[in-house]
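Of the protein chains in this complex, all but one are displayed in their positions.
So, chain A:
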Amino acid sequence: MQEQTKSVEAEKAKGFDFKKFVGKMGPLLALIVLVILVTVLSPGFIQPNNLLNLLRQVSINAVIAFGMTFVILTGGIDLSVGSILALTGAVTATLLSAGISPVIALLAGIALGSLLGFVNGLLIAYGKAAPFIATLATMTIFRGATYVFTNGNPITGAKMNDSFLFQFMGRGYLLGIPFPIFIMAIVYLVLYLLLHKTTFGRKTYALGGNENAAFIAGVKTKMVTIWIYTISGLMAAIAGIILTSRLSSAQPDAGTSYEMDAIAAVVLGGTSLAGGKGRIFGTLIGALIIGTLNNGMNLLGISSFYQQIVKGIVIIIAVLLDRKSNDK
């Protein structure tokens, strides 16, 4: 009898590990398959230059999506990231054009993004607004503020391009690698540690898994919520700086619908929209899947109209597969 129970448990253990493996590695396997497919169809894809180009394209979405991962892990959503990106980009560009020191201009942009995220957090934690509604509202407010601030015109200026530091953010190379890729890597590393190795990360999962139980176990749920939206705003600001530097101008409609790509990356990476389950590694893979799709379809000369349809279909397939592996 004892023996029997043991073998049953051993079997269970095996089954469990396999499931875990697929659950963890599913997105990565999908990415590998996709890369092979695109390479076969268009061998130019695998060229180092194209791959670096792809990673640079991915970096903006990835940085936003890393922040979004925290938000979605708590069961929330942040629709305002695209608007925060535009407003912080515009403010940073204006400060630079006015001849303010680039260090101060960049820090001001980052501080503003954090502040806007903080406002989201306040509305959600203390105003008890549903995250979808709160950030839908701030999305249009921040976008409107951007138009007011810029008068609807792009901000460009000779002084902006004078700053080496600012130029470097989006267009620089370090050891032959575009600098935005370094930014993405650093942000990933910091947020990875924050999520998986600090008490803040544990509290994020706890909050998303069961807010009541987390509160009773001593988690300051409101504080954690506010911090998480602040991080999301901060990430949007960093993305805004990369984009503004890359384009050498701040467009008032920059970042429109970027929230959708970020959410897609998080979901493709296997994070549950219900909260409590997911990993930031998955988000990185999700962002790479989206980037590979975009890049691959461009190489294959597929019209951007069709590209949108394909992206949508990929998301649906990912969600269906996820459901299946969760059910069984």
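Criterion: contacts are C-beta pairs under 8 Å (C-beta built on N, C-alpha and C of every residue); 3 or more make two chains touch, one makes a residue touch a chain; residues count from 1.
Assume contacts and distances are computed from a predicted model.
Asks: Which protein name, taken from UniProt, belongs to the chain you can't see among "ABC-type sugar transport system, ATPase component", "Extracellular solute-binding protein", "Cysteine desulfurase" or "Outer membrane beta-barrel domain-containing protein"?
Replies: Spelling it out: the chain absent from the display is recorded in UniProt as "ABC-type sugar transport system, ATPase component".
Asks: Just one of A:Phe118, A:Phe168 or A:Phe215 touches the chain that is missing; which is it?
Replies: Result: among the candidates, A:Phe215 touches the missing chain.
Asks: Pick out which of A:Leu37, A:Ile133, A:Leu193 or A:Leu300 touches the chain that's been left out of the picture.
Replies: Hidden-chain contact among the options goes to A:Leu193.
Asks: Among A:Tyr205, A:Tyr229 or A:Tyr258, which one is in touch with the chain left out?
Replies: A:Tyr205
Asks: Please give every residue of chain A in contact with the chain that is not shown.
Replies: 7-9, 11-13, 16, 193, 197-199, 201-203, 205-206, 209-210, 212-220, 276-277
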